[in-house]
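The complex appears here without one of its protein chains, the remainder shown in place.
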Amino acid sequence: MSDTRTDDRSKFGEGVNATVLGADEIILNMGPQHPSTHGVLRVKLKLDGERVVGSECIIGYLHRGVEKIAEHRSYQQFAPYVDRMDYVAAVSNGLGYCEAIEKLLGAEAPPRARVVRTILTELQRIASHLLWLGTHALDIGALTPVFYCFREREEILKIFEKYCGARLTTHAFRIGGLQYETYDGFEQDVKRFCEDFDKKVDEYETLLTENRIWVGRTKGVGILSAEDAIALAVTGPVLRASGIKWDIRKAAPYAAYDQYEFDIPTRQTGDTYDRYVVRMEEMRQSRRICLQAIENIPAGPIMARIGKVLKPPPGEVYHAIEAPKGELGYYVVSDGTTQPYRVRVRPPSFINLQAFDKMARGSLVADVVAIIGTIDIVLGEVDR
Amino acid sequence: MTGSAASPITSVLFYIFALMAVASAVLMVTRRNIIHSAVFLITTLLATAGIFLQLEAEFLFVVQIILYVGGIMVLFVFVIMLVNLDVSLHLIQFNRQKYVAGVLAFVLTAQLLIAFWVGRSSLNLGDARAMDPKNTEAVGQALFQRYMLPFEIASILLLVAMIGAVVMAKRRV
Amino acid sequence: MANDPSEKDPNVKPPESPAAGAAAPPKPAAAAAAPPKPPAAPPKEAPPKPVPLDNELVQRLKARFGDAIREATLDRKQAIVLVAAAQLREIARYCRDDEKFDMLADLTAVDWPKREKRFDVVLNLYSFPKNERLRLKAHAGENEPVPSVCEVWPVANWLERECYDMFGIVFEGHPDLKRILLPDEWQGYPLRKDYDILKQDTDWVRENLGIESGQ
Partner (left out) sequence: MNHLIPPSILPYVLPVLYGVVIVAVLPLLAGYIVLLERKVMADMQARLGPMRVGPHGLLQPIADALKLLIKEDIIPVKADLFLFWCAPVLSVTMALLAYAAIPFGPAFQIADLNVGLLFILAISSLGIYGIVLGGWASNSHYSLLGALRSAAQLVSYETAAGLALVSALMLAGSLSMKDIVQAQYDQGVWFIFVVPVGFFIYLVGSIAETNRAPFDLPEAESELVAGYMTEYSGFRWALYFLGEYANMVVVASIATTLFLGGWLRPFARYQDHLFGTSVELLDILPTILFLGVAVYSFWLAPKQPVKIQKIVMALVGGLCLVLAVGMAGALFAPDAVRMGVHGAFWFLAKVFTYIYAFLWIRFTFPRYRFDQLMRLGWHFLIPLALVNVVVVGTTIVLQQNWDWRHPMLTAIVTTAIMLGVAAFLGREDKQHQAAVEAPEP
């Protein structure tokens, strides 16, 4: 890693200084209200004809100051706010936060709670990937997959609703374990869903994977090399599609992931098509985990003995889990009172979005839509 | 449709088309807006195509439309739109030699009229003999049999022109 | 509405923020006498106490940078190394090149208004080869610029912009330091402890709507 390498890397940093325009370059403004920016993201593209020469993402339209609110709430009161960040994968946000506070307290959720948490998080991963696939295909022009994906996602949301009464911002977990016992028929529902989900994923694959136009629109678009991926700290499916086999569920198992075996799909070229294949394979792996998990959900208590008022001794902890978008980290500092002194969320979408400029350079304007879709960002998490 | 050519309907049609052609030609010249004049040029061409049709020369009618209106004029309109020429709207169109132009025009029309008047006897505007229905085949035969050589030379010429255009327009990569 | 945070006297603090309870300098290592143990409610597993850390990584760092490495502690089984802000960039480059911490997972800050150097700049590093995490911390005063680590890890670009946006910490050497989440003309730095939401609201209401208080 000689020093020269850092010089070319520093060119990532400079945003597009819009005032300096080449001979026939124009600035094209996309968003913040735009059909395919997945929320309020504004992208300033510097174009030379059709080619993207530089780009700058302007974010913050959905900034609600969640971290400031955290300092005025108790640990339990802040839990519902966490669901509102990545509102597409609320359950995994909740898991990350609860486990971080449990680590802060030095407590440990009982085995039964850990297994149920794993099942619900994996179902949420499938639901999040389904929403990604539907909207991503719709942006590129395939009208049909979005309806198939939402049909399956509906099944998962029904299971969430039966379990904790809410479909999207579920607040399903509590610090120390679970609030609700699993409803009877929970195992049967999950089994029925997982049973025919494999055939459904085959359905999407027949529609898209060998579709020449789909391959034409995604292969070689938005390439991110492994070295750039690490430099830009991109995580999740985007990193795995660039050839790095790293998943926190395997590297630092949390909840009950160490009890099940599943494999980590990776691809080499790191273009939009590879990210599509990685996410499709991840859905199959999540289904595998769920099937193994519901075989034996251990009996026993669902809540650790940590008492009603939580006063973690002063200190700090950084706990990261594998959210559908990437590494979701919580850095919590406590000063011994009932309210956290500082809660910092490491948002995977925010950091993955920074790689957009690297991917979009040199591509065509029409590919920008595909690249935004393939990074799979949710603006609630980008802006916090 | 071998109706007799001089039936009232066709002659009425002829006058309509002729009038349309002349009117849109005049309009084309006088318009300030470029696109309007392009549209009127298209109407002139369509009117002449109408006259071909009215003479039952269908092949010429169709060729006129495909070639002129569907092909060349599309490129005209493309060029006009790509190079937006609204700058020319502010230029003053006519310079001050109005009077000289007027005199010249008068002299020219006078000569034309005299020429028509003198030769009016030879202009026997007999009924326009309808083309025989198989004129498309006739045109085909003529082109590929009797005038084979000029046809080939013309096509090579066009090919050369096309290649020249491509080479010039190719982006210096 | 420019409530310049610096001349606010410390006692106008939001009522519900912790009172003098946590007056002791919260640097875990220095707080030798841990606060009195919480009343022994049902037997709760208390987390392990923060303990000074002295493994080979810390020794190599100390050998290399001497007293720039202020402290090393282990809090809840996670390594924390406190470094001098001035050498942050060299230490960062050393960690990435020689110690193989090739991913900067997160860069953020914590505001301790009562300390003379009020800000903690916290870098969470991760090493793919060693599958290990390390947390570098550096103290920074109010208007004291911190060397930017953009050259070492390009991901720091947006992270440092967010730190600047939320805390006002200036990272010198950053290619394009400007606000990232808040509008550019925003006054004040929200995540500072003395940035009071209530006061912000009453100022705005008094100024724009001319009524006493919006509550």
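By letter and in written order, the chains are A, B and C; residue numbering begins at 1 in each of them.
Just so it is clear, a contact is a pair of C-beta atoms (placed from the backbone, for glycine too) under 8 Å apart; a residue touches a chain by one contact, two chains touch by 3 or more.
Only a predicted model underlies this, so the values are computations on that prediction, with no experimental measurement involved.
A.B. asks: Quick one: jot down which shown chains the absent chain touches.
C.D. replies: Listed by label, the shown chains it touches are A, B.
A.B. asks: Write down which of A:42, A:167, A:219 or A:288 is the residue touching the left-out chain.
C.D. replies: The single option touching the absent chain is A:219.
A.B. asks: Using the touch definition from the top, which of A:30, A:133 or A:159 touches the missing chain?
C.D. replies: Candidates A:30, A:133 or A:159; residue touching the omitted chain: A:30.
A.B. asks: Hey, which chain A residues sit against the chain that's not shown?
C.D. replies: Considering the whole complex, chain A reaches the absent chain at 28, 30, 34-36, 50, 137, 139-144, 146-148, 151, 207-208, 211, 213-214, 216-217, 219-220, 271, 362-369.
A.B. asks: With the missing chain put back, which residues of chain B would touch it? List them for me.
C.D. replies: The list for chain B reads 1, 3, 7-9, 33, 35-36, 39, 42, 58-59, 61-63, 65-66, 69-71, 74, 77-78, 81-82, 133-134, 136.
As a working rule, only the chains that are shown with their structure count from here on.
A.B. asks: Select the category (line, ring, star, complete, other) that matches the graph of chains linked by touching.
C.D. replies: other
A.B. asks: From the centre of chain C, which chain's CA centre is farthest?
C.D. replies: Taking each chain's C-alpha mean as its centre, the farthest from chain C is B.
A.B. asks: Distance-wise, how many Å sit between the C-alpha centres of chain A and chain C, to the nearest whole number?
C.D. replies: 25
A.B. asks: Find the geometric centre of each of chain B and chain C from their Cα atoms only, then give the gap between the two centres in Å, rounded to an integer.
C.D. replies: 79
A.B. asks: Which chain B residues touch at least two other chains?
C.D. replies: none
A.B. asks: Mind pulling the chain C residues that touch 2 or more other chains?
C.D. replies: Residues of chain C never touch two or more of the other chains.
A.B. asks: Over in the complex, which chain C residues touch chain A? Could you list them?
C.D. replies: Touching chain A: residues 14, 16-18, 21-22, 26, 28, 31, 34-35, 38, 41-50, 75-76, 78, 80, 93, 96-97, 102-106, 108, 110-111, 122, 124, 128, 131, 133, 135, 150-155, 157-159, 166, 174-176, 179-183, 190-191, 193, 195, 197 of chain C.
A.B. asks: Under the definition above, what is the set of chain A residues touching chain C in their complex?
C.D. replies: Touch list, chain A to chain C: 1, 6, 9-10, 12-15, 17, 59-60, 63, 65, 67-68, 71-72, 103-108, 230-233, 244, 246, 251-252, 305-307, 311-318, 320, 327, 329, 331, 333, 335-337, 339, 341-342, 344, 346, 350-351, 354, 383-384.
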